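One chain of protein is taken out of this complex; the other chains stay put.
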Amino acid sequence: MPLDVALLCVGALLAVGAASIYWRENEDVSRRVYSLTGGLCAALFLSAVVPRGAHALSTTLPLGLPWLGMHFRLDALSAFFLAVINLAGGAASAYAIGYGAHEKSPMRILPFFPAFIAGMNAVVLADDAFAFLVSWEFMSLTSWALVISHHDHAENRAAAYIYLLMASFGTLCLLMAFAVLGGATGAYDFTTIREVPKDAWKSGLVLALTILGAGSKAGLVPLHIWLPLAHPAAPSHVSALMSGVMTKVAIYGFIRVSFDLLGAPAFWWSLHPLVFGAASALIGVLFATVQSDLKKLLAYSTIENVGIIFIALGLALAFKADGQALPAALAFTAALFHVFNHSLFKSVLFFGAGAVLGATGEKNIEKLGGLIRSMPRTAFVFLGGCVAIAALPPLNGFVSEWLVFQAILLSPSLPQWVLKLTTPAVGVALALSAALGAGAYVRAFGVVFLGRPRSDAARQARETDQWSLGAMSGLLLLCLLAGVLPSFMIDTISPAAAEYVGGRMPAQSDIAWLSIAPVAQSRSSYNGLLVFGFILFSALVAMQTIKTLWPRPVRRAPPWDCGYADPNPAAQYTASSFAQPVRRALGAIAFSVRERLDMPAPGETRAAHFEVDIGDRFISYLYEPLSKAVWFCVGRLNVVAFLAIQEYLGLVFAALVFLLLIVAL
Amino acid sequence: MISEFFMASNALVAIPAAAAVILAFQTDYKRASQINFAAAGVTLLFALLLILKEPESGSFLFVDDLNIVFAVLSTFVGFTTSGFSASYIRHEIETGKLTLGNLRFYHAMYQALMCSMNLALLASNIGLMWVSVEVATLTTVLMVGIYRTRDSLEAAWKYFILGSVGIALALFGTILVYMAAEPVLGQGYDAMVWSSLMEHAAHFNPRLLNVAFVFLMLGYGTKVGLAPMHAWLPDAHAEGPTPISAVLSGLLLNVALYAVLRFKMLLTANAAAVTPGPMLVALGLASVLFAAFMLYRRDDIKRLFAYSSIEHMGVIAFAFGIGGPLANFAGLLHMAMHSLTKSAIFFAVGHIAQAKGTQKIADIRGLTQSHPTLGWSLVVGVMAICGMPPLGIFMSEFLVVSSAFARQPLLAAPLVLGLLIAFGALLMRLIGMAFGEPTKSVVGEAEASSVPLVAHLALVLVAGLYLPSYLVTWFQNVARLLG
Amino acid sequence: MTFLFDLFAQAAQMGLVLVLSPVLIGFTRKVKARLLRRRGPPLLQPWYDLLRLLRKEVVLAHDASWLYRAAPYIIFATTWVAASLVPTFATGLMFSWTADLIALAALLGAGRFFLALAGMDIGTSFGGIGSSRETMFGSLAEPATIMIAFIVSLIAGSTQLSEVAAYMASDFELRVSVLFALIGLIIVAIAENGRIPVDNPATHLELTMVHEAMILEYSGRHLAVIELASALKLLLYVSLIACVFFPFGLARHDGSLEDMGYGVAFYVLKLFIAGFLLATFEVSTAKMRVFRVPDFLGAALMLGLLGTLLVFVTRSL
Partner (left out) sequence: MQHLSFDIAHLLAGGLVLVSFMLLYQDRLSGLINIFALHAFVLTLSVAWQAYVQNAPHLYLTAAIALVFKASIIPFSLHAIVKRLRIHRTVEVVGGIGLTMLIGMFLMGLSLVVMLPATTAADPFAREDLAFALAIVLLGLLMMVTRRNAVSQIIGFMSLENGLILAAAGADGMPLVVEISVALSVLIAFIVIGIFLFRIRERFDTVDLFELDRVRGERQ
């Protein structure tokens, strides 16, 4: 029943997308479309969370490949992802009711937005290779249309180009993976694929192809280059969905193949996710630290979080391969928990970025500042999002990272030496990326909202509308709840864990004081509720005592700044100067920096000039050579377009003689 | 004999022939285009009638599962194209590109082309098939050259020379097949009839069949447009009137492909002969990769899509070369989807070229803004031709790649590479044409009737989501036939 | 009854750390002064300063936002909670399991987060310098802390400080990785508390200052709260080192009252020793350039990683 409802809603979403074209004349079309989408997302969310009983629901529609039909299935995992998708999707729709109002060409967005959400839902519901790939590529296609919706900027068009190219590369990889799994006989439905026995090289090939396919969609380094281009290009509520949800759908694809379809894992499967995950976490966060475009910054931090999730998944694979059910469950739970968290706070942050963009029309944070005074509510919510994503207690980001750390702490029990040597390194990468992430968000919030406005646009900013604020605060509230009451989340996830890694964490909700203990109370435990309570309590106590004992007035005065106070806002610390120490110390890990300083000699009156440009090594060492190679072949082959007829005849002649020789000999 | 006279398949040849004669004397071009449309429609009806009463076989024509697929497809595309050409030529007359005399000739030739192609598809013996393919070539040559500009004449000439060499090679192959059959089936007509050939193929002299297939492959392959015999195709598509480009891509290539498939079946029926699969696979891969690279530097919109036709013919040849029920099914599906999509794209391209007054890709920008219907249908069409879901070609490419990769990964990998490279080129061009700041346009949106265009795209969309089981069993029979 | 007793013990610890932290600062200053042949301020001088600050009016810059005013209390709260969750005189106190070693690091991280934000709020150049550098140091110090946490918790088989302390007290054999952890933690402690050679807590007009630069604009009660928080932070690190590496004389939470008394005595003793060592170290070294600090912290991180690797490997032997 819930599955049927879900499929019905997916169809309805598509219908809404189509209907928007007919409604294009009347003026409240965008409000109508977004509210309908929101409602359908709510329905889908409900159908995901209503109790289904133990076994998975499945159904088959007479679509797609005729002898196969389209199989759909709703089990614990897909239900979880369904919930994640539609939570964010509903929030995005609600946000867009406000945000989409000042969209100059709404008809380039409205038809595709519901279709995009429908595609993502269909991916997690699909139960055969064809349905999966159709919805997967449909998701890419619709999001492409959304990325190119602001098509009058050349960089958006370039972003859209690279995006769809990478996306279909990924799809082709997945297609080949499924071909290896079930192509020979045309038995594409997952139930059959599960039963087919796989030999080592086959599953290795499938795994590699899946990493390429899912990784290119999830933005795993080195397949990430499209992500920081495409996500900022789309309108903010779409960027939120692409960053917060679509990458998760890609992760779902990876889980589905590597934990489900491929059967029992071998230990070396875990190496790719671990290594690439660690690389993504570090490189992503370092790029985020030096970005000065707010949405690009958020996109890079998405790469970081995807990396964290892949690290957890790699650990889960390793434990599962070694038959350690409990640690596997812990790692798996951590991964899914982080999926959930990231979808929440990344949406909040993109919504906030959209609000800032709407209020100032400025994406470059070097031109912002002081918005906390003109848009206090947005500032508060954005701050909450920053705290959450910076993995600080008591919000939810910390809980999932804490769980990942706990999983790493269990990994010495893994027998393989290569894993013994890898996991600590991965742990360092994780710790570094967590800390750097905090720094990156200090910079983001501090430069955008604190200090003094650096441009007129920032000076004239106004608070954003109620819908946007409502959506953001709702998600932030969820972040807080997931942070202080993690035990419920863990227990919600554990059925999926039980199904896919064959073990579950001890039930958390009955531990005293609602604290969580992954393995045992004595080994490690954390209690978000109490931490939150204590912080609140002690802060209030301190404030109250001071206020009552020493009530002293507050006087406003110009800043002192050691006497150097400079009224000019340009004298503030800029974003790039803020990032400079990290860039100097750690930048070499991730990118190639070129600093150019033009310092006038003493006595010269012209201004000094300093600029930094930061290059992605993967682009300069991987992608540019590739495109060069293609263009080389193009140039070489192009002469064939301009031969004389008899030269063409010569080609035919040569082919004829060649084939005759073959049959003759 | 009487019963044979009333065969529905005769109508497929007779109606266009009659229409051609009528149109040759019809001076009013509006009336002419209506007659053209009507004749194509009736032909289509008879083709559909064939589905019900197949198989039937006479002394010159015969109908079986294989050629009826092609017949229905070609009559359908011929019908829609005649509809499109009605609205296309109106504009050509208004802009004075074509004179009334040209048009009389044009319409007559259109029906003659239909006639010869149907004849080639339904011909029950290899000699007749050869003759009709040759006639089809001549008619299309005349149509390609119809604008009388230097480029069009040159394209026609190139097409003519390469085509006739191909035809000659095919003829030699045909003769060889006869000589292979003659010792078994005895002298005379019998040794050229498909049915008897297929029956006794097992006893033919295999080595002679091999040599024959080399000639037939290259000869008819030239008309299919497989590399390296492709050279005529881009120019012919680019310089002729757009309806003819649509017919070329949508039909003529298929007709030639049909011939190749027939002879492939003949060879597969003979155990001792070489398996034709590898030859098809090799030519297919060559075409895909070659066309994929060639797409990048095209600056003429019709040439661009002509090269994409080469690419897709390569994919189809590859599928049939791989063989097996799954791949053959995929090949047939891909062929059908490609004809529909590519002709739709050429419909759109024709209107676009008229609306923008140029075929230079560089001068076409921002279509989705200046001509929303045209622009978006171009986007849909290109996405379809690139194998994006939920459109039909995705399904066939899914089947081709997956069935091939499961069995010969080393062959499928280059195919996938070619598809990706081609996609890169087409997407680049598409974004350039459909988005960005629109360029100046000479004609507004409303001029063109987009019914055939939308109809094709709708069909492709539906096929991508749902194939009626009747069609599927039908295709599967054919796939089994193809071995 | 026991519940009340536990509650009392927990409260006692909270009070204790609050009271002792400025005293520790004062003691360190005193020792330094003596080592420099000065008499130095009285032991309780930090408390006097705090009270004086509390009695003063608050001067806020025009551009100061609500965040600027809230930050001191948040910083204070996080630090205080963290400090009161580290076993000082007794293990396994009522709420000691609320946050383990990693959570403590994260709590301090939260404090740093808001401190850095507060530094940027007024929009002065000094504040920016301070925040930027603090972020830089933090992003190296925090991983180092976590690596050290890995080492000790892998050895003790738990991230719970009480458990770790108990384990270390009961069957403790000196491992090289423990040594690494100790050195690393000391480095981190020095850096995090802005002591020489990383930063100089005694100066205000030096371009290399970090902590002081961020709180430059604070005054009155806000400044007092922040100073108290930083004192708590120092105390926290000292007691962390003490309870992990020198867990002598720690009482158990179910121990009798006099055990607790002994525990307190031991604890105070440890504090004074630590303060003495810190002072001597500070007078014997010079401050380093800011851009050498990453190397300094990087050393801690490397030590942590080495130690962890050693533990991973030795675990399986």
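Per-chain numbering from 1; labels A, B and C assigned in written order.
Operating definition for what follows: contacts are C-beta pairs under 8 Å (C-beta built on N, C-alpha and C of every residue); 3 or more make two chains touch, one makes a residue touch a chain.
From a predicted model like this one, the values you see are computed outputs, not experimental measurements.
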item: Among shown chains, those touching the left-out chain; value: A, B
item: Identified contact with the non-displayed chain, of B:165, B:224, B:267 or B:322; value: B:165
item: Among B:14, B:93 or B:175, residue touching the chain not depicted; value: B:175
item: Chain A residues touching the omitted chain (full complex); value: 641-642, 644-646, 649-650, 652-653, 656-657, 660-661, 663-664
item: Hidden partner chain, residues of chain B it touches; value: 127-128, 130-131, 134-135, 138, 141, 150-151, 153-154, 157-158, 160-161, 164-165, 167-169, 171-172, 175-176, 178-179, 182-183, 187-189, 191-192, 205, 207-208, 210-211, 297-300, 303, 360
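The rule is simple: only the chains that are shown with their structure count from here on.
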item: Overall pattern in which the protein chains touch one another (line/ring/star/complete/other); value: line
item: Reference chain A; chain at largest CA-centroid distance; value: B
item: Most central chain, Cα average position; value: A
item: Centre-of-Cα separation between chain C and chain A, whole angstrom; value: 35
item: Averaged-CA centre spacing for the pair chain C and chain B, given as whole angstrom; value: 79
item: Whole-Å separation of chain centres (CA-atom averages), chain A against chain B; value: 44
item: Touching two or more other chains - residue numbers and ranges from chain B; value: none
item: Multi-chain contact residues (two or more partners), chain A; value: none
item: Chain B residues touching chain A - in the complex, by the definition given at the top; value: 157-158, 161-162, 165-166, 169, 207, 210-211, 214-215, 217-218, 222, 228-229, 231, 234, 274, 279, 290, 293-294, 296-297, 326, 368, 383, 386, 388-390, 394-395, 398-399, 401-407, 409, 412-413, 416, 419-421, 423-424, 427-428, 431, 435-437, 465-467, 469, 472
item: Contact set on chain A toward chain B in their complex; value: 62-67, 129-130, 133-135, 137-138, 141, 148, 151-152, 154, 157, 160-161, 164-165, 168-169, 172, 175-176, 178-180, 182-184, 186, 188, 630-631, 633-635, 637-638, 640-641, 643, 645, 648-649, 651-652, 654-656, 659-660, 663
item: Contact set on chain A toward chain C in their complex; value: 369-370, 372-373, 376, 379, 383, 387, 390-393, 398, 402, 405-406, 408-409, 411-413, 415, 420-421, 423-425, 427-428, 431-432, 434-436, 438-439, 441-443, 445-447, 450-452, 515, 521-527, 530-531, 534-539, 542-543, 546, 549-550, 552-562, 564-566, 569, 571-573, 577-582, 584-585
